[in-house]
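In this view, the complex is presented without one of its protein chains, the others remaining in place.
Let's turn to chain A:
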Amino acid sequence: MSRSVLVTGGNRGIGLAVARAFADAGDQVAVTHRSDDPGPLERAGLLPVRCDLTDPGQVERAVEEAGARHGPVEVLVANAGVTRDRLLLRMTEDDFAAVLDTNLTGAFRAVRAAAAGMLRARKGRVVLVSSVTGLLGSPGQANYAASKAGLVGFARSLARELGSRNITFNVVAPGIVDTDMTRALSARQRADLVAKVPLGRHGAPREVAAAVRFLASEEASYITGAVLPVDGGMGMGH
């Protein structure tokens, strides 16, 4: 059964792995991106939709475009995220607000735009990509961690609000995953982080994608409001 799937921030890293996993399973997948060259996405069999998640109009148009090509969005993966790591006393209001605007408010915009179609269909699957940092905390990432923790309350509220309409909301909380975002860290920082992971290594994007795909699957029909860590055990107990 081919579903209409939309993945925000699907042009690289975890988002791209998620998009590919759905496409490989036969779903029709649209991905939002901000980059200039949609060629690689098209060659991967994905529908690239240019969209800045901080612009409500663009988000609505992206959902409409995915709907026009693939039918109303049945599975939404809110994955797009940015970092602006700074120690608190160097963090400007703009550093904080900009990260919240993409990571948390951007997820809100995407979910709101897609929810009308899910309500009409009386079914839907929403997976929000959070981070181990959201519950564990991380020095220099107060803005990022706050945005990722916010996704949990957001998802759980909607799980209650829309559960009666067969729409599920779940959160995946990746740990240290090998992406451009973590490659920006120094070797020392990465080594320190991996030392905190019981499995003793960083994760691969496809390992996160597998969890996302499960939560969006028919098999996960009785799971909503869950936070599924995919972190090698790093955040255990949180």
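One rule holds for everything that comes next: a contact is a pair of C-beta atoms (placed from the backbone, for glycine too) under 8 Å apart; a residue touches a chain by one contact, two chains touch by 3 or more; residues count from 1.
Here is the rule we go by: contacts and distances are computed from a predicted model.
UniProt records the chain missing from this view under the protein name "Acyl carrier protein", selected from "4-hydroxy-2-oxovalerate aldolase", "Acyl carrier protein", "ABC transporter ATP-binding protein" or "Dimethyl sulfoxide reductase anchor subunit". Considering A:Leu53, A:Ala142 or A:Leu162, the position touching the chain not shown turns out to be A:Leu162 (whole complex). Contact with the undisplayed chain is limited, among A:Ala116, A:Ala184 or A:Met236, to A:Ala116. Interface residues of chain A with the unshown chain, by the touch rule above, are 116, 119-120, 161-162, 164-165.
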